[in-house]
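Let's turn to chain A:
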Amino acid sequence: MDSVASLRPLLAVSLPAMAVLLVLASRGRPNLREGWTFLAAIATFLTVASMVPGALSETVYVTDLGTYATGLEFALRADPLGVLFGTLAGFLWIVTSSYSVGYMRGLNEHDQTRYFAAFAASIATAMGVAFAANLLTLFVFYELLSVATYPLVAHDESEEAIWAGRKYLIYTFGGGVAILAGTLIVLSLSGTTAFTPGGIAGLATSDPTLARVAFALLVAGFGVKAALMPFHSWLPDAMVAPTPVSALLHAVAVVKSGVFAIARVVLDVFGPEAVADLGVGIPLAAVAAVTLLVASVIALRQDHLKRRLAYSTVSQLSYIVLGLGLFHEYALVGALLHIPAHAFMKITLFFCAGAVHVETHTDYISEMGGIGRRMPLTMGAFTVAAAGMAGMPLLAGFVSKWFLVVGSVSIDAYAFAAVLLLSGILNIGYYWPVVSQAFFEGADPDPKPLLEYPAGGSPRGGRAGSEARAVPNGGSPAADFYAREDDRTDAEEPAGSHGAHTETGDHGGHAATDHAAGWERRSPLTESTWFMLGPIVVAAVGAVALGLVPDRLVFLDLIQLIVENAMGVSL
Partner candidate 1 sequence: MIEPAVGIELASILVVVVPILAAVIPIAFGRLSEWVGVGTALAATAVQAVLAGVLAWTTLSDGEEIVTEIGGYGPSQGGIALVVDGMSALVVALIGVAGLAVAVASLDDRRRDTFYSLYLLLVAGLAGVCVTGDVFNLYVFLEISGLAAYALIASDGTGRSALAALKYLIMGTVGASLYLIGVGYAYVSTGYLNMRDLAPALAEAGYTDPLVLAAFAFVAAGLAIKIALFPVHTWQPDAYTTAPDRVTALIAALVSTTAAYALARLSLTVFTVEFFAANPVVQQVLLAVAATSVVAGSLLAVLQSRVKRMLAYSSVSQFGLVVVGIALLEGPALVGAVVHLIGHAIVKGGLFLGVAAFAGAYGVTTVEEYDGLGERAPYASAAFAVLALALVGVPPTVGFVGKLYVAIGAVEAGAWPLVAVIVASTVLTLGYVLRLLERIYFTDPAPDRAARAAADGGPGGGSEGGPVGLSGRPVSRRRSAGRAIVAVTVAAAIAAVVLGFAGAGIESLLEPTVSTLLDN
Partner candidate 2 sequence: MIEALFARYNYVVFALLLGIGLYIVIDDENLVKKVIGLNVFQTGIFLFFITVAVQDGAEPAVTSTGEGTFVNPLPHVLILTAIVVGVSLTALALALVVRIHEEYGSIREDVVVEVLERD
Partner candidate 3 sequence: MITPIEAGLLVFIVATAVMTALLRDVLAAIIVFGGYSLGMAILWIVLQAPDVGLTEAAVGAGVMTVLFLATIARTTRLTGLEATTVDVNLPAAALCVVFVLAVLTTVPALPAVGAGPGENPAFGEISEYYVEEAYDDTHVENVVTAVLVAYRGFDTFGEATVVFAAGVGVLAVLRRGVFE
């Protein structure tokens, strides 16, 4: 591996950071503001992408920012693993930016400047997490990521959102405490925290008890963001955030940064071999396996679509952690491949959920009977992504799960293979009702009890409250402006749900009246704004492509390289 001094890793972090300032500076001019976001997103992605060829040819770009403290450098380093995560986050930021515009304007949300600024800040810190060259730098960005995402979680400013934000910060900062302690132990054991493929020399030969404690602290700390049980409960609560946040951050950047950091700990701090020798890999995999199953079962019982997706995230992240705990190259490939695979699939699912929310103010699965008619493209994409989640062949989830199963069978860990298969069934169990509601049920005002419901059916009356929070304000100058902005889609739109909430001020019982009449049928081209449909299509196509031609996308090559470096084998 050649190290080349380059400013590119720093650029990848500072571009979105600059976007924060530009976004703040252009508050009050929404189009300029969103322009900066797009510009920064594209520039960031290009910067990261420019490092891909280097990463594939074993060139590591390093930005050295000086020493933080003795033995603790402050440095950025674009190695294959970092580039993998950075490319993913960078690409999906572009997609999500577009989606955000559609979503935030569609709902006429308050404090949009703060939203876009915090979003850019989150990406900046996620890039920092991706390119951190050592545990301390990783910790610094990890903590900043917590801070940057907090305003997004609490964005709604409702009691519920503030509680979710509080819980989120306390959970992640609590995790930060464990990470700092673990980092200090690693430092005292080996004198450095710099990431080294195959593990930091000296750590494997040091006091095994302390090394195990350090591993446990680090994994527990990062496990908070990775939503490993029992540290997962912030994630479903954080779903109170706007959907683009859930999509990018709670499916890609934030939770993945936890998983990614665990990957760092396994691959570049301890090394897979030391993890196996210390006997901590299997317990880690076991925790992941339990999380995986329990979260899937809980997901079955969630009626709120975003919460169901959140528990699905908890479950799917554990696939990755499980693979990291198994000492086998295929398991590692599967784990790492599941990072982009899950990212594309889950972001599609969240985009769809958000689009449904914007267009119809429907959040609960039990209220979505026949919604496929209203939003055919959206729900179609949802179906594809859900199928991928369950591990249907030809879709992204299949490839990564296949590697994971092969990996666990290869080391005779049949129990884990069984868990993986069982979870596939559970995936079907919790996604099928959504698909079936969307396409095979009518908008029955008295919906049938769903599979996961407590006997007696849906407590429909109690749901009225959910519409209350989505009160956009019609009649304001802002709304007029919005209407002009979007008239290429809105012009053809018959006086329906979308028009209603931009042009009239009356939204009480909005969703309920629509339900009663049944969903109107829309063509894929008019079901929503292309600010949202575009991202949905792109993400869904990505999810399919990852399953169809995994070799053609850069991710698999990078992952093979990472695993070869870490395991010292050639695949």
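The candidates were selected such that all candidates are chains of the complex that A comes from, given by their letters.
Note that contacts are C-beta pairs under 8 Å (C-beta built on N, C-alpha and C of every residue); 3 or more make two chains touch, one makes a residue touch a chain; residues count from 1.
Here the structure is a predicted model, which is why all the values come from computation and not from measurement.
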> All of 1, 2 or 3 sit in the same complex as chain A; which one actually touches it?
Replying inline: 1
> Which part of chain A faces candidate 1 closely enough to touch in the complex?
Replying inline: 27-28, 30-31, 33, 66-70, 72, 74, 105, 108-114, 139-140, 143-144, 147, 151, 154, 157, 161-162, 165-166, 169-170, 173-174, 176-178, 180-181, 184-185, 187-188, 471-473, 476-482, 485
